[in-house]
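Missing here: one protein chain of the complex. Every other protein chain is in place.
Note that the chains take the letters A, B, C, D, E, F and G in the order they are written out, and that residue 1 is the start of every chain.
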């Protein structure tokens, strides 16, 4: 509730257009819904353009379905990430048409949601083993309305694979770069293009990758200025950051 | 050198418009300059809209001046960060009109560079002690052509300070959020707005902040989807990431 | 055995009221019981108002039952935490009326224990995935005689969910705040209320949460003054800290 | 602004007792003051019983004095922690009667503030080298209105020093336990008493203390149930936590 | 594509020997092959003497077989490491003559590849538990054309076992030293011989080995000058480093 | 082979008592045996009073039995630690009379080995969950010829349990103190007794114990002077350290 | 006060030999002395054979002298470690005959203390840069009554330096091994001798030594069974551990 809305509401109240009790009710009618085990933030669609996304880890199938029902009732769509097999089964049983990505561990109901962009977002991965994170990012982006382009397995150890795609990369409006092991790819991509680069470290690698810590630190220390980083294996977060760029960075949002 | 440029060059060569030797020369004439102790990437202005920025840490005053001279000769401007007092004195002696920010440890020559945006970028800090990082970010943004708005000392322990600025924050096209200690501010800001949020952890805090590690981890784990993070105390990096958003994320860059 | 008790005992001995051997016996009769594989501290009820709690992790079902028997014989009640399924089965077989919380992994026998407070303790969680820790805290609190109020899934990414409960939170005498990921919630709660806030980091989150380390550091660095912290996922410890506040911080204990 | 206050305000508005514009003004009149380089939270006295405390680290003397002036104007008192020598000199020059503690690095103006408790708070330290943290805690407690009792250099390597003070410790309503090196003291104290125990790790120790990390981990893992922990060397935070217990945990706050 | 090749190509183009379009095609015909889920770097054989090695972790059996097919088609051989049981079965089904090492988790097709050296490379292990890493290193070396000598279980706690092999070690041209726990063996070997020593830490050990971190740090800090280190448990990487020494460090490669 | 032995051998050779070839043979006849997959250090009995102990982790049953056979052939006894169930079965099948401790994961053949001490070594544990480590220590000690006394579950949260055993502890010649969680017990024991105290951290505890790191750091920072520490969960190592004290620290070993 | 002493005291009291008040006084007369800023444990000489040692770090000169006076009054000797220059000057001014070791940063007054052993304790260092730690250990040992033998700069990179001293090392009753960098020396020494080996990591080394962490982990993971470890750079602690072995591990202490 921002200042302008408050002023309007107060004026209406002062004018007697609505009663004080109704005004309180409206203000108090919080834009969220309590399920006891969860408090759904329905207002998020207004603030950020997409409804609250369901983080599936640690939620049982029953809870998952209930939360998804409440969200889809209002928003006409939902996205659930980190869904394990039992959760996937429960969601598919309830929504046979839901979009399921087993590698990316996502389930989504896209609804009537219009396509906001195609090919503006590029998802680049260093190796084949980074695929699950790339799939989570791609599915999330799609749910937000952006159909991504893909470039796979172009790690820096064979730099010519990446360089041959330079012109293509320069056409992107935002790039998600996913890499495990040395995590060096975002630095090279960041040096080749001017658009926002969102780096995602993955937990792929030998012992001293320490489950992605090595790639994370590499990316935070990228010598290419202006590369920003999200959490390890967090394809969803990268897609959300990309959606912020594509939808909400215009001059008059 | 992308494929199209290469095709053009090859055609000219095949047509005899330029000799093979000249073509090689042109291709080989790398868009950088070697000073022995440094290799300046003059091509960066073309790729990313601003010339190579001088990272002052560990460079002696003589090197600093020489590098700044070569860059300003071509680009008409320069930005140097992490400049210590002796470096600052040397740069000021050479360019008396240079812009010096002692708190932010920057020296810049803005030249004829046009203003690209005003107020599109907001810089928000959690506490007064985060000021040096905010100054580095602000000076860097200005050098890139973006005049930032500022919101200072609005940490989450007194959440009403931030909430009263919600409407203002919602007018931003990109927000840099700077916080030390618990680093919680970007999560709240990220939940209030839809635009890109770039989080900068600072090394401010008591013992277990571990020189900014605590705030860094907080931000990487932000429960607000799509917050992305740069290195500890890296105000410059945040400004560069913001410039990528403001300048290079449009549909037809 | 404090100085006053010792003085009394010595006076009785000097007066011949009890023999030296009996005095030694009484002093030596340590207020604990040795089972070989365990040494039960029966005196704890006297010192801290509740009997020794059984930490179930790594104990086999037989040991669990024996320890619970010895404690309940003297105290009329017991609380066991971190009990796995086999332990739970064994305790239920022995005490069919025991209170079992599968999510919180606790088994308790509340006995005749009177209710010491209702609604004085609030348990607030940032997300649905923090539920197991909240359940452990709630069951432990109940065993100590305090019936908690609950507020669930009010993380800072949707700050209005929390703010709408401010008045309710200000009625609490002590608040346990449970959060994973960025662990930012206790800072905001700590800024809203004056009462003691006990923060519990959970191991919920993406890669760089490092099994709760991120949330732990956030909470230790809370910019809200006077927030104190217990171990990762330690709902029991938080309840014990809350019980210390509710029962033992009065002027004349 | 809670729901009740809002309801009252809206009723007054609806009744025409105050104009809509005035109501907005009142709501918008945020209980803080912006100094450009700082945003002072004057409302904190209402919420938590003491005004915002000035964290001196990284603030220049001029800023320190200005902030202290604004706070003392409203609250009649101030407390500044982590004040270096130049800051101390500036504050003393402005307030010759200010209370200065060089070891604890605090400067405070106690004003007319009444004494809320004496001897209810105990501050226990493991070694002489922990003194600076103990002094910060003691000065902060005093500023909050609580005069602490002290017990110094009673580390667990000579356990009889502590045990001889058991009766005294049992008279406390809340205990701050400060220890570096192995950080074992809070576990023993926590086992001896029932009241809240707030543990403060210090950065005192040989190499593998890692600047207090060792003691911090010890305390978080305390086998005495219900010990809670604040940041390394954070005497102020411990005092604030103790003040929360002493002032705000009563049944009818 | 290096400068000389480019010059030649341009000259041919200028001379009309090949058309500009064909030249572009040739330059654009990147020496890699895209499978959608993978981008195979066929050029690596030219650059480094052996084809791209397949990192089996996280790849499904179908992908493994496809990638191996494409590589063996061109190179006549392949090496796959970190292959789990299902991958092993799939590869064996497709190439019944493939060389399988269950302990080392490798599958390889050696093809017509000639033996480049025998006994020039020594593989030394500290304990029997380091065997899987040693096997991976040995199989990789063999695939690269080097048949290694072996010295097993000669850790420094019984230093005479190693010393009795000194003369033998001095005949090596490069030595891989594999050790877990304290990781001390490379320091001693490095002091005994003049040839390159490549140290491989393993994740073998008690708790504070932290999955090989202890041995890794030991080796990086080796007091024997010129010992270099590869990743934890990375037998393959050590063999690749050894192959670089044996094949590509000559005066005229 | 020390200088004196060498001198004697050379004198015999010079005198013609033994041939040069035989002398070489004797010197070359290393006191170890190579099994290909292992190199057994038979000389260790001479140097340290007990034969090489078999570290069972990562060894397959066949190897375990072979190594145990070779050691027992020469030494008449063996000790294997960290033996999993399959290894245990294989060793029991071969030596039906072997001593098996399932909790401590050890298998041993004590042979004719005489008892060197009884009750000189005390093993003290903080909690019941530390039992597996205590069992490994006890079995190892027994194999070395020392029958330990035991004191279980006497952690510092109930300090009277430990203090009541002070006189008993003071009779020990060396004490192994085993603790997880806060790891505080060795500091208190170290302050009560003058004899060597060997601290063993265990991986028992809540999240921020970080698998024993917390207890390890506590013990390394023990404020009781002269406490020394072995690896996490390393009961065997503690017993070996104790055996060094009991057998090899006398004036004329 | 142990059980036997208590029994005797009670019997005397019961017999009227001493009054109850006097008995209380004697029991209450704690064997320590409070200086306000310190609590000296005079009883330590009885328990452990040497008086409390003064840890100089963070103590001002005045406190140092006062504490040393109180200890030397009762014990006739003192040892202060980690004494900075100002402390050293103050102690020398008060005790001109005190023994000062600038490299080891110790000041000691040996008094009439008899020599307990000579040459039973060996101190071995890996490099010249480890000297300060070795000096602290040697001075501490001397203060405890043990004159150490020394072996310097015999790190494992030139293993023959150590091996040539094997016979000498085998004459020791306890060995302190001090090493930075790879910390490998204790593993080799531990394999050569049977007596107790106390390892001291030092903070000497290049970047990834992480101020001694690397050497610490190496030593904790020593593959030589029964090596125990003290804190980084803690020469004093090693000497105290050695003194426990030499003085208090006999059969009838």
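Operating definition for what follows: a contact is a pair of C-beta atoms (placed from the backbone, for glycine too) under 8 Å apart; a residue touches a chain by one contact, two chains touch by 3 or more.
Predicted model only: the values in this text are computed from it and were never measured.
Which residue, A:156, A:178 or A:246, contacts the hidden chain when the whole complex is considered?
Considering the complete complex, A:156 is the one touching the chain left out.
Give the residue, chosen from E:12, E:60, E:149 or E:228, that touches the chain omitted from the document.
Final answer for the missing-chain contact: E:228.
Identify the residues of chain E touching the omitted chain, counting contacts across the whole complex.
Contact residues on chain E toward the absent chain are 2-4, 47-49, 53, 120, 166-167, 170, 173-174, 191-198, 216, 220-221, 225-232, 236-251, 253.
Against the chain that's been left off, what residues of chain G make contact? List them.
Here the touching residues of chain G are 127-129, 131, 152-154, 157-158, 160-161, 164, 204-209.
Residues on chain F that touch the omitted chain in the whole complex?
Looking at chain F, the ones touching the missing chain are residues 3, 6-7, 10-11, 13-14, 16, 19-20, 23-24, 27-28.
By our rule, only the chains that are shown with their structure count from here on.
So which of D-G, B-E or C-G matches A-E, with over half of the contact pairs the same residue numbers?
D-G
Round to the nearest whole Å and give the separation of the Cα centres of chain C and chain D.
Between these chains, centre-to-centre, one finds 25 Å.
Quick check on chain A: which residues sit in contact with 2+ other chains?
3, 28, 216, 231-232, 237
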